[in-house]
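Okay, here's the structure, questions in a sec.
Yeah, one chain of the complex is gone here, protein chain that is, but the others are all in their spots.
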Amino acid sequence: MPMFHKSKQDQVKWQGLFPTFLRLPLIYSLMLLMAFTLYMPSLEGLFRTIFPHLNRVIYQQTSFLNLLLSHVTLVLSSAIISSLIGVILGIIVTRKIAIKFKAIVETVAAIGQTFPPVAVLAIAAPLTGFGTTPAIIALVVYGLLPIIQSTITGLSQVPVGVTDSAKGIGMTGGQYFIYVELPLALPVILSGIRTSTIINVGTTAIASSVGVSTLGSPIFIGLSGFNNAYVLQGAIIVGLLAITIDQAFEMLQRKVIAQR
Amino acid sequence: MKALNPVLLLIFCTTILVQKFFPILGVAPNRMMQPIGLYYSDLYEYHALIVNVALQFVLLLSFFFHLNKTRLLLILLIFSLLLSDLVFICADFAEKNASTNRIRFSLSCGFWILVFLWFLMVIETLQQLTYLLWQKISLGMIIYLPIILLFFSNKVDHLSLVQEFHANEDVFRQAFVEHFTIVGLTLFFTLPIAIALGALCHSAHNFGRYCMQILGLIQTLPSIALFGLLLEPLSLLSNIFPFLSYIGIKGIGIAPAVIALVLYSLLPVVRSVLTGLNLIPQQTIDAALGLGMTQFQLLFQIKIPLALPIILSGIRIMVVQAIGLAMIAALIGAGGFGAIMFRGLANSALDLTLLGVIPVIILAMAVDMLFRLLETASLHDKPTIIIANR
Partner (left out) sequence: MIEFKHVNKSYGDQTIIHDLSLSIESGKITVVIGLSGSGKSTLLKMINRLEPFNSGSIFFRNQDILTYKPEDLRRRMGYAIQSNGLFPHWNVAKNIATVPRLLGWDKEIIDRRVDELLIMLNLDPVYYRKRMPHQLSGGQQQRVGVARAMAAKPEILLMDEPFGALDPITRKNMQTELRRIHQHDGKTILLITHDIDEALYLADHIVLIDKGTILQQGSPLKVLTEPTNAFVREFFGQKSRGLKILSRLPIQAILRPENSAATSVTIEHTATLADALSSFIAERTSVLAVSNQYGENIGHIKLNDIFSFNNHSIDPHAYVS
C-alpha cells in the first residue's frame, strides 16, 4: 500500500543537495564511534589537560577496538538468540492451540521486566562461573522479555476487518500468517527487539564486573582505581555504540514501515 | 481427556521434574567447600512425604477438571500449604542438623525454581479466579503470609541466607535507607520537571518533538555510561565551588546517581503525560471551554483527572526503572542494595548477592502492584481509557 507519496515528493526536492545516505544521523554516529575507538590514544594531550593529576590517562590494557568487537559480539549474539526464541515463543503463544498460555507468558514478561538486568547477571554468575557464559545467559534471558511482549502485542493487533477480508478471499491459515499477520506485526516486533538490544548494550557493559572483556572494563577499572579518565573513555564509546545501534534500528524501522 | 488447564498442568509437571532432579537444600561442612545437594525426598520423613505427594497428586488431578471459584480457592490453599511447608522443612532440617561448627545450609537452585514455579501457578490461578486487581493482590498476600511469618520467626535462623542477613543487619539497614533516598530524591525532582515538560510538549508541538528526541537519546545511553559521563564534570564542579561538596554534591556518591536517574526518569513520565493529555478528545476540551471554564479550571478539573491513569502508569514504569538503576549506582559510591550485591559478586558469596537482589525484586514488584492499584482506582469508571491488567 503506497502511503508515502507526499514525503517522497518532498525528498525529491532535497535529493539534489545531499545523497540520501549522508542525511542519516546513523552515518555521523557511526563515524564518531569509529573515530573515538580507533584514535582515542591520540587524544592523550586533551585528556592530560583535563586530568593533570593522573599518571596514566589513556586506557591501554586492551585496544578499544578489541573491546568494541568483544562488546558488539556479545550484544549481537545474545540479540539474535533472544530474538529467535522470543519471536517464536510469541508466535506459538498467539496461536489457537496454545492461546491459554498467552496470559501467563505475558505476565512473566511483565514481571520479569521489573527486575533490574544487573540482578539476572549477578545471579547467573555464581551458578555458571565467571566469564562469558553467565553474561550470555543473562543477556538472552533478560532480552527475551521485551521481545516476547512486543511479539504478542504485535500479533494480537490485527484489525478485525483485515482478518475477515483475508478469510473472505480464501487464504489458508499459513498464507494469512505470512502475508497478513506478520507484516502488520513487524514494526511492533522490531521495536521490541530494538528496546531489548539497547538494554543489552548497557547490561553487557556491566558484565565486566563478572570478568568479561567489554567496553565496561575501562569504566570498572577506572572506578576502582579512581581514574576518571578511563571511566570517561569507556562511557563515551559505549554511549556512542548505543546511539549508533539505535539509529540503525530507526533506519530499519522506517524501511519496514515504508514498505507497507 | 483434555486438560482444562494446560498451563497449570505444564507448570506442575515441571515442578515434579524439578523436585526429582534439582537439589533443594545444599549442605556444606564449611564455607569453603561445595555443598552437597539434598533433594525433595531426602528432606521429608516418610509419612510427611506421603501426605505431600498425595496433596500434589490431588492438585494434578484437579487440573483436568473444570475449576469453579471454590475449587480455585482450595487449590490456592494447597499451594500455600506446599510452599510454607517447603520453607518449613528446609528450616527444620537445618535446625535439627545444625551443630556448633560451621555447617552451612544454603537454599539451592531447586528451592528457588520451585518457589518461582509455584508463584507462577498462583498467578495463573488468581487470574482465573477474579478480574479485580485488589482481590488478586489481597489473596496473593494471604497465600504468602505463612512464609513471611516464618521468615520473621526464629525457625529459619539456620539457613545460610538468614545467617548472612543477621551478620550484616546494619549494612542491610543502611543500604535500605540509601536505596530509598536515591529513589525518593529521583522521584522528588523528576515529577515536577516531567509534568511541566509534558504539559509544555503537549501545547507546543515542535518543542515536543525535539524534547522527546533528546529524552529518547538519553534513554539509549547505557546507565553506567551516563554515570561515568557525569563523574568528571561533577567533581570538577565541586572543586570549583567547594560549597557544593559540602552539601553533598561531589564527583561520586548520591549526586551523580540522582542526576543521572532523573535524566533517565524523564522520558517515561513525559511520554505518559503527553499521551494522557493527547488522548483527551478535543470535543471534551471544546465543551469545557465553551461552557466557560478558564484554562486553569480546564487543566485541574478536566485534563488532569482524565489523563491521570496514564500518567500514573508512566510514573509506575519510572519508579520501577529507578529502583533497578539505583543498583548500578552502587558502583559510583551511592550505596544501596547494589553495593551488597556487588560485594557478594566480588567475594563469590551467593548469599550476599541474594541479599542484595531479593529486596530489590520485592521492592520493585511491590511498587509495581501499588501503582497498578492506584491506576485502577483513578479510572473513575472511564471506559475510553483501558489499561491492561496483570
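Going by the order they are written in, the chains are A and B; count residues from 1 in each one.
To be clear about the criterion, contacts are C-beta pairs under 8 Å (C-beta built on N, C-alpha and C of every residue); 3 or more make two chains touch, one makes a residue touch a chain.
Fair warning: this is a prediction, and the values are worked out from it, not measured in the lab.
In the full assembly, the chain not pictured is in contact with B, by the touch criterion defined above.
Of the options B:Asn68, B:Asn239 or B:Thr294, the residue whose C-beta touches the omitted chain is B:Thr294. Among B:Thr70, B:Ser99 or B:Gln283, the one in contact with the hidden chain is B:Gln283. Within subunit B, the residues in touch with the undisplayed chain are 281, 283-284, 286-294, 297, 302, 305-306, 380-384.
Keep in mind that, in the parts below, only the chains that are shown with their structure count from here on.
Once the centre of each chain is set as its mean CA position, subunit A and subunit B turn out to be 23 Å apart. The part of subunit A that touches subunit B in the complex is made up of residues 50-51, 100-101, 103-104, 107-108, 110-111, 114-119, 122-123, 125-127, 198, 201-202, 205-206, 209-210, 216, 219-220, 222-223, 228-229, 231-232, 234-236, 238-239, 242-243, 246.
Residues 5-7, 10-11, 109, 120, 123-124, 127, 217, 219-229, 231-232, 235, 251, 320, 323-325, 327-328, 331-332, 338, 341-342, 344-346, 348, 350, 353-354, 356-357, 360-361, 364-365, 368, 390 of subunit B are the ones that touch subunit A when the two sit in their complex.
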